[in-house]
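Then we have chain A:
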Amino acid sequence: AGPNTVAGPGADPSCFTPVSDNTTYFQWPGREGPYKIALVNGFIANDWRVQMIAVAKAYAAQPDVAADIEEFKVVSVGEDIAAQIAAANNFIDQGFDAIIINANNTAAFGSVVRKANEANVVVLSFDNVIDDPNQIAINVDQKGLGKSAGEFLLEQSGDGPAKFLHVRGPAGQPVDIARNEGFLEVIKESGRDVEVVDVVGNWAPGDGQKVTADAIAAGGVFDGIYVQGGSQGVATAMLDAGVFKAPISGETENAFRQLCNKAGLSCQSGGTGPAQSSVTIKTAIAALKGEVVPSEIALPTSISYAPFKEGVEMFPKLPGSFFAGNNFEACNIGFTAEEIASQTGENN
Partner candidate 1 sequence: MSVSVVIARQFDRATVIAFACVIVLLLIGAMVEPAFLSPKYLIQQLHTASFLGVVASGVMLVILLGHIDLSIPWTICVGGMMATGATGFLGPEWGITLAVPFGVLCGALIGLVNGLGVAYLRAPAMIFTLGMNAVAQGLMVYHTGGFAPQDRATEFMRELAVGHLIPGIPNPLLIWIILGAAIIFMLNRSVLGRRIYAVGNQERSVFLSGVDTRKVILACFVFSGACAAMTGVLLAGWANRSYQAMGDPYLLPTIAAIVLGGTNVLGGRGKYVGTIAGVILITILQSMLSVVQPQRYFAQLGVDIPADTFRQVVFGVVIIGMLLIYGRQQLVR
Partner candidate 2 sequence: MSERKSPYLLSMSGITKSYGGVRALEDVSFETHRGSIHALLGENGAGKSTLIKVLSGVVQPDSGKIEIEGNIVNFANPQEANDLGVSCIFQELSLLPDLTVADNIGITRPPRNKFGLIDYRAQRQIAEEALARVGGENIDPMETVSNLSLSRRQMVEIAKALARNPKILIMDEATSALTAADVEKVYAMLHRLRDEGMSIIYISHRMPEIAELADTCTVYRNGRKVETFKNGTKSDSAVVEMMIGREYSSVYPAKSTRPDVSEPILKVENFSWNDELNDINLEMRPGEIVGLGGLDGQGQKQLQLGLFGTLIGSTGGVEVNGAPVKLNSPKMAKSDDIGIALVPEDRKYEGLMLSMTVRENLSFAAVEKMSRLGVVDTAAEEMAIDEMVELLKIKADGIDGPVGALSGGNQQKVVIGKWLMTKPRIILLNDPTRGIDVGTKQEIYHLLQKLAAEGCAILLYSTDYDELIGCCDRVLVMYDGRIVRTLAGDDLNETNLVSAALNLPEQAVIQPELKKKQGMSL
């Protein structure tokens, strides 16, 4: 069993955008709804994931979506890869129609995908996408994010030699590696003499703040900072040190945007918000209905620049942990920030 590889174009191409022109298309035999869909998350104890799950639950509860869904189940299994594989297998055995995975280990799901295809279960992955061609990967262009960060910093730092600080994610994470690749690539292409200092901030505000503070205290003066996550901590460290005010390219945390506005920093803030989980659900339903969908879907990245527009790009009343970038207009998914925040509150 498994999907038929068919010719494009697919359904709703503005929402289900193929990653490239070479992207293949899948079609499963259509089946009667409503469907049973499971989201197999890894760890949850992180603000992005909490928000991601809240949005997924909210999306699945919207009346027109809920009509297609018999059961929407979410489990967060923790950091362990074996537990995540087991949970996915379990849902396949329980007869779920589709499983959505945010993978703990992107390379580890070969057997799950094979088993799912044998059982005619649609597999989709997002955020940390599975690197297996026989499932639908809902991609954020991580490398592209690294590139645009590089472009921003190069542009902001004038001409001539420059020194950038790159506050990276956890060692060994494909997302970190892809962003770093993109970042270094544009720097190299620019032909400028740029020194990049790498520190590991683990995408957490505290870690990022600590390593940045250390780097600055140890005499580091930087012409630009790229921080992959925990952006506001890094900006805070720079401001606290008070040695220089460099342009910063960071993630989409609300707290970061607030700080950039307040301190008048030159900031780029880019990423794809946690609401991408709802795009994945939408894709799953389309695939289950038998529509033609790309095997790799590119999510739009939302990139904004300081000063951020209050109420549109930056939300003074919302928690700092709130991640912006949740508008997927083409998919007709547009949670306003307030909606998401209140969803998280209501949807226990």
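These made the cut because all candidates are chains of the complex that A comes from, given by their letters.
Please note the rule applied: a contact is a pair of C-beta atoms (placed from the backbone, for glycine too) under 8 Å apart; a residue touches a chain by one contact, two chains touch by 3 or more; residues count from 1.
All figures in this text were calculated on a predicted structure; none of them were measured in a lab.
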Selected neighbour of chain A [touch, this complex] from 1 or 2: 1
Chain A residues touching candidate 1 - in the complex, by the definition given at the top: 44-47, 50, 53-54, 171-172, 197-200, 202, 204-207, 209-211, 213-215, 217-220, 232-233, 236, 240, 255, 259, 318-321, 341-342, 344-345, 348
